[in-house]
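One chain of protein is taken out of this complex; the other chains stay put.
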Amino acid sequence: MLVNCVAYQEGRKLADIPKEDISEYVKRPDCFVWAALKEPSAAELDEMREEFGLHELAVEDAHHGHQRPKIEEYGDSLFAVLHTVETQGDELSVGEVDIFVGPNYVLSTRVGTERGFADVRARCEREPHLLRNGAAYVFYALMDKIVDRYFPVLDALETELETIEEQIFVKNAARSNIEALYELKRKLMTLKHAVDPLMEAVGKLYGGRVPQVCENMGEYFRDVFDHLQRLHATIEGIRDMQTTAIQVNLGMINLNETEVTKKLAGWAAIIAVPTLVAGIWGMNFKHMPELDLEFGYPLAIGLMIALDVVLYLWFKKIRWL
Amino acid sequence: MLVNCVAYQEGRKLADIPKEDISEYVKRPDCFVWAALKEPSAAELDEMREEFGLHELAVEDAHHGHQRPKIEEYGDSLFAVLHTVETQGDELSVGEVDIFVGPNYVLSTRVGTERGFADVRARCEREPHLLRNGAAYVFYALMDKIVDRYFPVLDALETELETIEEQIFVKNAARSNIEALYELKRKLMTLKHAVDPLMEAVGKLYGGRVPQVCENMGEYFRDVFDHLQRLHATIEGIRDMQTTAIQVNLGMINLNETEVTKKLAGWAAIIAVPTLVAGIWGMNFKHMPELDLEFGYPLAIGLMIALDVVLYLWFKKIRWL
Amino acid sequence: MLVNCVAYQEGRKLADIPKEDISEYVKRPDCFVWAALKEPSAAELDEMREEFGLHELAVEDAHHGHQRPKIEEYGDSLFAVLHTVETQGDELSVGEVDIFVGPNYVLSTRVGTERGFADVRARCEREPHLLRNGAAYVFYALMDKIVDRYFPVLDALETELETIEEQIFVKNAARSNIEALYELKRKLMTLKHAVDPLMEAVGKLYGGRVPQVCENMGEYFRDVFDHLQRLHATIEGIRDMQTTAIQVNLGMINLNETEVTKKLAGWAAIIAVPTLVAGIWGMNFKHMPELDLEFGYPLAIGLMIALDVVLYLWFKKIRWL
Amino acid sequence: MLVNCVAYQEGRKLADIPKEDISEYVKRPDCFVWAALKEPSAAELDEMREEFGLHELAVEDAHHGHQRPKIEEYGDSLFAVLHTVETQGDELSVGEVDIFVGPNYVLSTRVGTERGFADVRARCEREPHLLRNGAAYVFYALMDKIVDRYFPVLDALETELETIEEQIFVKNAARSNIEALYELKRKLMTLKHAVDPLMEAVGKLYGGRVPQVCENMGEYFRDVFDHLQRLHATIEGIRDMQTTAIQVNLGMINLNETEVTKKLAGWAAIIAVPTLVAGIWGMNFKHMPELDLEFGYPLAIGLMIALDVVLYLWFKKIRWL
Partner (left out) sequence: MLVNCVAYQEGRKLADIPKEDISEYVKRPDCFVWAALKEPSAAELDEMREEFGLHELAVEDAHHGHQRPKIEEYGDSLFAVLHTVETQGDELSVGEVDIFVGPNYVLSTRVGTERGFADVRARCEREPHLLRNGAAYVFYALMDKIVDRYFPVLDALETELETIEEQIFVKNAARSNIEALYELKRKLMTLKHAVDPLMEAVGKLYGGRVPQVCENMGEYFRDVFDHLQRLHATIEGIRDMQTTAIQVNLGMINLNETEVTKKLAGWAAIIAVPTLVAGIWGMNFKHMPELDLEFGYPLAIGLMIALDVVLYLWFKKIRWL
């Protein structure tokens, strides 16, 4: 579905144009076209390929989807694949944004992404002095927005880790902690698969030899790279702590097992000792003088209780109970 | 066994040719020969060596088999070793495809591979504008097909991981989970050994200095590299999760142990406490007035039951039962 | 808040200058301005941007804060982000110092940092022969001070590790050890996130191509790099030992579990054996001659005690008790 | 001990020569000398040093032995250290082969190696068209043979791993598995220490700048490198699986522990419940009407058995027994 398609000149909006006119505007050296598609059909992609003169292999990639994030050069144009990561309830959902960038056009298509990029267009149109930089600037602005949207997702994961850390030394939380740690790991990996390949790709857009279409924008792309590097470092930091947390959790589970065994041992003793005492006075020897005492029975009960009190205090002292 | 042997000119099939004529057609600058062998004997390989003028070391490698995936230059020709990975019941079976590529010939030999490459030939013949690119294009098409066939195998492994993940926090599934995780790891390693060395090798077919025979095909080989990189990243992702899953599984086993110990303790108490009570009234003291009560016995039984109900509820409350 | 703002000439203090005059002094080729801000507001940063002619992207980074340590070139000026790590009670608190360095100015802003850099300024003013090197020297001096302040923090972490190591083979310390090890890891990661990116960045200030503003100061920046490398190696060393310590701790927990089980088994036997003996003489067989013996009962008790003494000594011998 | 010493010309054997004549033959530009020593004494090495004109540092290394595999250039000659790995009963024994290669000589010395290289010499002499390549070819042939001998050793280790894998989910095999896994690791490390440094060294004998003596032999050395890379990849694969196997083994040990605890709990219940029942009817209450029943006793026994049957079936059902 075509979301919108606008021609710009000197950083200012010229007109909304019908898709049939794209090829015409693209030919004009002084203006550029910025079109956006959403969940495009094969037919729409094909139409766009013809209007913009896109490379067949790139269009095929966009059509099949499920690509790894990457930025590829096709002659003097670029084809970029980015992943969006959005929170949906407790899960992360991954969408794909493909961007075709040529000297005077930008075409973005998004699949499986809830939030669009109308705000990017609005902000660009409010800043004509920057939009004047043309297609590369739009490319930067889209990429910057997508990368910026990773941060709240990562912040949520950091918060998840902190919540787990608060619970990790709490008794009886081991099962929920371990489930939460595994879930956290899965989400981290999702984010990592979006961030790491992109970081690698963006690193080639500034510094040494850069694609012609991105020239003179080095500081902007370095800025995006910088954000990606920060995301990457934070992800690695969380992964590292999460690995340690799993080990610590295992230690806590085993500590807890020991404590249960100690409790079992303590209470077993408290029941078994009076049972032994009762067994002794249950023997059938003829000559057991205390059996004839009037207060023999209450004394026996008293003895049992006394033994148990001693045992109980002893186990409390060595912290087995 | 020679599967087929065809000469092409200008991207179109010229004729099926007998193997004796290969050396003749290979000499013609305007056409190229595409031959395919299946489980070749030493004699067949030798014949091919002479007809195509292959390098001795390459033929020896093809003869011995069990090579690591690789792409080697011998003068102006290439020798490529690729692994095929096919699902056979619950197991993965690895086959080997060796491809000799020269300026105007392609010879492929496959060993231990069930599915052939007739579809590659058919598709190439339907697209003469592409086949016109010659031997390098056929090389690309074969490689692309082999790599494409990795994806369903990997998808199956991803599904296996997901199945395990659904089971990992289920009680009493620890043994089958751990077996499944180990099996998954073995399959992953099989795929990894096919993918990683090939990725490394294909990465040298585009970009900087490339073998002459592959020139001007950079975008195609980059595409294959891209697929391999995606496979590689997914494999690494599964491995990472699988490692964590094994640790989590160990945690679950230990948690389960603790629960068994708790149950043991709970039921032990429920049996031991009335045993103690019975022991007490089994003592032989003369003066135990309650023994003479008419309802002493039912009261005793009632006391035992009451104690057990209290214990049961208590253990339920602290979740030991 | 502007902490101070001074103009220097030939390594000597010229005058405290009001911020409105900065742009004037910065234009003079023979002197340089060194200003310091603390918790700057957006307005203050904007003012500085105009006076010093700072790059917009750098100012934006300084305004948003929470950057990864880095050193970036903007034309002939540098923008550096450093983290300060201070001990606050049992926790580490991270602050940020941003430094803008141009051919004849240095502007530092600090956020969330308790200790200022008045001592750096004082020392620089006492050594005019070094301060004569200009902005790059001030940059070095600030960076050197920040890096120097990491050492006592790291020393404290090393001491923490040693304290844990002394406790690690002590019984019943497993829980506190594991908590301490996790806490140590968290602090290490905090320090690591300050040190590692900075090391990488400083490594580009000497050796091959260096930013013009840092020329001829190579030996100084190599010295800072050297300190960072030492910090890095020590951090990695502690991490490595800490990982092993967690594994060892898990082993100790399991060893302890075994010991508890052994104790449980030993005492269970010591209680159960006389219970069995009592049970035997509690049977109601008619013909049990020993029941009629006068000393039957004390002998029975004696037997029980004897059996228990034997058991006790045996368990002591095999170290189960 | 001098094994043999032969002069070759044009790829053909000229004569067995006494060691005193070596220096003479080495001077002749059209022939080369191939000598082999076994467990050489310091005096023999010294003699060789003079005859061949070897570098002092290289001879010293050969004399001391226990070097890491390496290939070093000394002017226009090479000094190579290789490890042989031989199976001796259940153990691997490591020997050392040192090879000195000059423009027209090859001297090999072997220490602690059972199998010699007579077959290499025999094969070389059968192929004069290859031997004509001179010293570098002999160097290749020796290296190739040593590397080829690693394969059966590695195959044996792979078989060991497979044997363990078959045992790993078998009950009560945990102890022998863990011993076998540790032993496997030790052997793997031995092989790894022979293969990895050599791979690194051989990688410098083809491709870019190569030692002059090895020129034009690139395809041969690449072949050796290829074999080493295959060995390396297989070793890493086994290591990876072995690491996972140890973790899995730990999981199996813990699972087994749980099963033992379950069995203990099950049988404890089966014994304790009738004990309780017996205890109840062992009480001394006056009014226990069932005690007077004629079939009271058999009924009691019947009840005990019935309870145990129920318990047994229950524990079977939940798989505790």
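By letter and in written order, the chains are A, B, C and D; residue numbering begins at 1 in each of them.
One rule holds for everything that comes next: a residue touches a chain if its C-beta (ideal position, glycine included) is under 8 Å from a C-beta of that chain, and two chains touch if they have at least 3 such contacts.
Bear in mind the structure is a predicted one, so any value in this text is a computation, not a measurement.
> Given that one chain is not shown, which residue among D:12, D:68, D:115 or D:132 touches it?
The missing chain is touched by D:68.
> Looking at D:210, D:272 or D:307, which makes contact with the chain not pictured?
D:272
> Which listed residue (D:3, D:111, D:210 or D:246) would be found touching the missing chain in the intact complex?
D:246
> In the full complex, which bits of subunit D touch the chain not displayed? Write them out.
Here the touching residues of subunit D are 55, 57, 67-68, 70, 72, 74, 172, 174-175, 178-179, 181-182, 185-186, 189, 193, 197, 243, 246-247, 249-250, 253-254, 256-257, 260-261, 263-264, 267-268, 271-272, 274-275, 278-279, 281-284, 288, 291-297, 300-301, 304.
> Name, in rising order, the residues on subunit C that touch the hidden chain in the full complex.
165, 168-169, 219-220, 222-223, 226, 229-230, 233, 237, 240-241, 244-245, 247-248, 250-252, 254-255, 257-258, 261-262, 264-265, 268-269, 272-273, 275-276, 279-280, 282-288, 319
The rule is simple: only the chains that are shown with their structure count from here on.
> Under the over-half criterion for shared residue numbers, do copies subunit A and subunit C use the same patch or different patches to meet?
Different-residue interface.
> Provide the C-alpha centroid distance between subunit A and subunit D, rounded to the nearest whole angstrom.
That pair's centroid distance is 41 Å.
> In whole angstrom, how far does the Cα centroid of subunit A sit from the Cα centroid of subunit C?
25
> Going by the contact rule already set, what residues in subunit B reach two or more other chains?
247, 250, 254, 257, 261, 264, 268, 272, 275, 279, 282-284, 288
> In graph terms, with chains as vertices and touches as edges, which category applies: line, ring, star, complete, or other?
The chain contacts form an open line.
> Can you list every touching chain pair?
After working through each pair, the chains in contact turn out to be A-B, A-C, B-D.
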